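The complex appears here minus one protein chain, its other protein chains still in place.
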Amino acid sequence: MITRSHNRTNTQIRPVKINRNYIEHADGSVLIEYGHTKVICNASISEKVPPFLKDKNQGWLTAEYGMLPCSTHERIQREAARGKQSGRTMEIQRLIGRSLRAIIDLNMLGERTIQIDCDVIQADGGTRTASITGAFVALHDAVERLLYQQLIETSPILDHVAAVSVGIFQGAAVLDLDYREDSACDTDMNVIMTGNSGIVEIQGTAEGTAFTRNELDQMLDLAESGIQELISIQKSALGTH
Amino acid sequence: MITRSHNRTNTQIRPVKINRNYIEHADGSVLIEYGHTKVICNASISEKVPPFLKDKNQGWLTAEYGMLPCSTHERIQREAARGKQSGRTMEIQRLIGRSLRAIIDLNMLGERTIQIDCDVIQADGGTRTASITGAFVALHDAVERLLYQQLIETSPILDHVAAVSVGIFQGAAVLDLDYREDSACDTDMNVIMTGNSGIVEIQGTAEGTAFTRNELDQMLDLAESGIQELISIQKSALGTH
Amino acid sequence: MITRSHNRTNTQIRPVKINRNYIEHADGSVLIEYGHTKVICNASISEKVPPFLKDKNQGWLTAEYGMLPCSTHERIQREAARGKQSGRTMEIQRLIGRSLRAIIDLNMLGERTIQIDCDVIQADGGTRTASITGAFVALHDAVERLLYQQLIETSPILDHVAAVSVGIFQGAAVLDLDYREDSACDTDMNVIMTGNSGIVEIQGTAEGTAFTRNELDQMLDLAESGIQELISIQKSALGTH
Amino acid sequence: MITRSHNRTNTQIRPVKINRNYIEHADGSVLIEYGHTKVICNASISEKVPPFLKDKNQGWLTAEYGMLPCSTHERIQREAARGKQSGRTMEIQRLIGRSLRAIIDLNMLGERTIQIDCDVIQADGGTRTASITGAFVALHDAVERLLYQQLIETSPILDHVAAVSVGIFQGAAVLDLDYREDSACDTDMNVIMTGNSGIVEIQGTAEGTAFTRNELDQMLDLAESGIQELISIQKSALGTH
Amino acid sequence: MITRSHNRTNTQIRPVKINRNYIEHADGSVLIEYGHTKVICNASISEKVPPFLKDKNQGWLTAEYGMLPCSTHERIQREAARGKQSGRTMEIQRLIGRSLRAIIDLNMLGERTIQIDCDVIQADGGTRTASITGAFVALHDAVERLLYQQLIETSPILDHVAAVSVGIFQGAAVLDLDYREDSACDTDMNVIMTGNSGIVEIQGTAEGTAFTRNELDQMLDLAESGIQELISIQKSALGTH
Partner (left out) sequence: MITRSHNRTNTQIRPVKINRNYIEHADGSVLIEYGHTKVICNASISEKVPPFLKDKNQGWLTAEYGMLPCSTHERIQREAARGKQSGRTMEIQRLIGRSLRAIIDLNMLGERTIQIDCDVIQADGGTRTASITGAFVALHDAVERLLYQQLIETSPILDHVAAVSVGIFQGAAVLDLDYREDSACDTDMNVIMTGNSGIVEIQGTAEGTAFTRNELDQMLDLAESGIQELISIQKSALGTH
């Protein structure tokens, strides 16, 4: 059996750090680390909505995701230079947006847009889950600013949301895969849950052989415990325990 | 309570038709219908592999997906005219490719690529699941051609694969959503399974409120029964019962 | 001498089928077949005009054309994936648009746009001519809908329009070339005419040696007879004989 | 009746000037003027062929076309800035390439490519026809260079080629339309012919009402006489009378 | 020592010709030659401003630059066909725009935009400097038209502007490098100055070894004398001595 990074057991997440107010110009800005994975999550507010929401008296939240070319083991091509975003990038940024929209009341936000930017500066597996967990905190801080400026009276945030990956590795369920584990595992699943243990999104893929309902259940058990720990870390970072 | 299309109960799939040898020039060609949803699924074989598989003595399978501009209720912009594929398109074609790769042994395929093309000519919900179920049959026929031409000796297809959507609509789990149901439901999940009831992919999204583990279980039960029926329809179409 | 497909003489067109109401969501929808060539022609109406016609109290008609990747003998690259339409595609869709605008009174249409989409699902020569002949029927049905909804009082369609290819093959003029003939002929010409035998468009290209005025005349004679037959088939399909 | 520019009758072309050796770096370079229309036509030789002709022991000729932003009455957007060529540009450059390939023996050219560039610096109607007539002279000079350098022994040019537009304006056939006439005429046709009066390409479009076979014949008569005059001007410019 | 083109000493510019009213449709149009370098500089006025200047009661001036494919020793790819402008093109057109904005009072221009287009038809070094010097004259003529039409009362042009390159070649400072010198020199600097010897822009690059303050001073001395001569030539062309 292979020792997991950070001397973890199969049921432990990596050490997580949340560094708030990371960048000065964003309305909410967080550097989040899941072990060696580091993502800058920024939230910016603009006082307008996309055309399809014009005059509907509600707000919007959208997300973009990127990786610095040197964030990965092998340098990857810069998407701005290549002239388009990859399918993987699009898939991840759509996921981040959906996950955060699940816990915010867009009617309470008013006619404004919150733009989330998640930029990976170092990747070691779990960049999309770290992005979601970190973006929640950046979103929280951006909303605090709206409250402070009295642009809204009540926070539209309905619950916490956090994400973690789980997998089946050599027959056993493991929590929070790093890059080496992700490359080697049979099944890889990303789970996004609320503070209330509601499932917001679940995306599981059999990399090698298909997985069973029983394995799915084991993975979901692990994910739930991991997410509750992540939400606890969010609360500590926000001082809202 | 709203009557479901085709007078279905919550646990029934729509009428499914599989029309083989639809287009002459493809190596496998299927027109599949899930109720009013109609997708042309073609498989073409080329005797080369992408650069990243050069000299690795294995094959590849990849998929592309598109919608005719008039396939939807409101005409959508032609992606070729717009100059790029949407995030949704990319996400779906990546899903189709992964799902089919899960049941094919790429080593047994030899150094060749099977290209799957799924083109929606009429959309009424479930275009991605119909694409996967239909593409399996097109893949099967393309592989038959390789066997017939004695380019390979044994079929690299390891199992059937089929897909269906499930959702939570007004508190109840429902199988195989059409467009109207998909737009109105609280949770939408796509499930892809093998003939052996192994889970190949599961993608569930809470559109409104988060869903519970119990609801997830109900949806998976429905999906499993629906997929077994779809695989039975595949077998009838192929005459392999 | 080579036998022509469908046991035709040089002066005969291929069997033509016109299948109306092919797709549910379009305002007019036709599947047309010229022998093995199959094209879906859809017409959709939108209640606005492009910026250059703003407040000019007239309508517009425009067309787009595409080929499914597997429609041809060798699979072709998907234009949406490639990120741009080829010169050939642009040329054909401009031709389709011009041909239909020639028989419609845009002032009588009112401030709305009719969008024609011609998508080739199987190609065996003559895809642009089949597109025009089929698109006329789809246009007719879309206009019928406007009349039925009393959005306009009189049909803006002034005449029929249909198209056929002619060529010089081994010294003789031949009508309605299939792919094999098109690849081998010396001269290829597309002719678009109205029910009144007016010439709407003529595009002739010497593939090998230049052609003479005499050959041009022979080709035009054949084209005229072919087009009158095609218009007769349109009328049968529409029940307007 | 409106007076034609340059005091022409309906059967006269505009004054044509051909200025050879216009640019130093091209292998053949011509500034051609059809009245106020001015096009720089350059031919450059490269000692390679496109991939589809690899090892087929023949050459290739291809053409590109562009308009300077200020060449037209209203400044048009620069295609390089816009990021793509318009359908019209593609159509014209394909036409120029076909027209010149029609009078050159690609086998005799050897494994090299002649690239034609036609850039309009002032547009007053007939830019595509002037491009073809001018490009022939540039091609001739590039071929002379190959002969002089003894890279080929015999000229692969089989005949002259030139082009002119004709139209039906107020019921009468007119030769070589300028911009004002082109905008106002009922039918516009471009004719490309060889020195031997063979038709290389004919593209006629009814802008308003369809045209008759009789009108087509009148236009072709005019085009033929115009092209013979243009070829005579080419010969004078080349000193090959 | 190598003889300079046009038998120049190190301190002399090439013969410069300015040909006004070159193209009919532009509001100002100049063909400028610096020796064998030839650039068409056009200015066109439009009665609107870009969005960022909306309702600010001032005008704008912007520039675009391009090279004809055959303008260089080796034919370069057409940027319109390639689908994007190179970094070099963008850098040059930004420079041209800044240089001309430096000598025009945008408030006095009113809410209109002057678009400068510089298109190189033959390149032999110094295309960006010739563009600036020529564009000034085209700008002047466009402004004259505004004055003549009484759209503005006073000219917003505050001073002349012209540009020249200087370099260090084999240890000596040389003025107005042609292509051969530019390729071989150690340092290449472009200087843009006003009639009043104010420096508008200076861009110096060490191609080989870094240059000294002393060499910089020598280059600036040469540039200043060259630019005064160029401005004198502008004045002659404009008849404003």
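The chains carry the letters A, B, C, D and E, assigned in the order they are written, with residues numbered from 1 in each.
By our rule, a contact is a pair of C-beta atoms (placed from the backbone, for glycine too) under 8 Å apart; a residue touches a chain by one contact, two chains touch by 3 or more.
Predicted model, so just to flag it, every value in this text is computed and none were measured.
Asks: Indicate each shown chain that the hidden chain touches within the full complex.
Replies: A, E
Asks: Specify the residue from the set E:Thr3, E:Gln150 or E:Thr209 that touches the hidden chain.
Replies: Residue touching the chain left out of view: E:Thr209.
Asks: Tell me which residue among A:Gln85, A:Ser165 or A:Thr194 touches the hidden chain in the full complex.
Replies: Looking across A:Gln85, A:Ser165 or A:Thr194, the contact with the absent chain belongs to A:Gln85.
Asks: Would you indicate which residue among E:Ala81, E:Ile152 or E:Ile199 is in contact with the undisplayed chain?
Replies: E:Ile199
Asks: Which chain E residues would touch the chain omitted from the figure, given the whole complex?
Replies: Residues touching the hidden chain, for chain E, are 84, 86-88, 90-91, 93-94, 98, 102, 159, 189, 193-194, 196-206, 209-213, 216, 220.
Asks: Counting contacts across the full complex, list the positions on chain A that touch the omitted chain.
Replies: The list for chain A reads 23-26, 29, 36, 40, 42, 44, 46, 64, 66, 68-73, 75, 78-85, 89, 115, 117, 119, 121-123.
The rule we apply is simple: only the chains that are shown with their structure count from here on.
Asks: Identify the chains adjacent to both chain B and chain D in the sense defined at the top.
Replies: C
Asks: Hey, how far apart are chain A and chain C in touch steps, shortest way?
Replies: Contact-graph shortest path, chain A to chain C, evaluates to 2.
Asks: Could you work out the angle of the rotation that brings the CA atoms of chain D onto the matching CA atoms of chain E, rounded to the nearest 5 degrees?
Replies: To map chain D onto chain E, rotate by about 180 degrees.
Asks: Same residues or different residues where chain C meets chain D? The copies count as same if more than half of the interface numbers are shared.
Replies: Same, since most residue numbers here occur in both copies.
Asks: From the mean C-alpha coordinate of chain B to that of chain E, what's the distance rounded to whole Å?
Replies: A distance of 59 Å separates the two centres.
Asks: In whole angstrom, how far does the Cα centroid of chain A sit from the Cα centroid of chain B?
Replies: Result: the chain centres lie 28 Å from each other.
Asks: Out of chain C, which residues touch more than one other chain, so two or more?
Replies: If we look for residues of chain C contacting two or more partner chains, we find 83-84.
Asks: If each chain is a node and each touching pair an edge, is that a line, ring, star, complete or other?
Replies: Topology of the interface graph: linear, an open chain of contacts.
Asks: Return all touching chain pairs.
Replies: Chain-chain contacts present: A-B, B-C, C-D, D-E.
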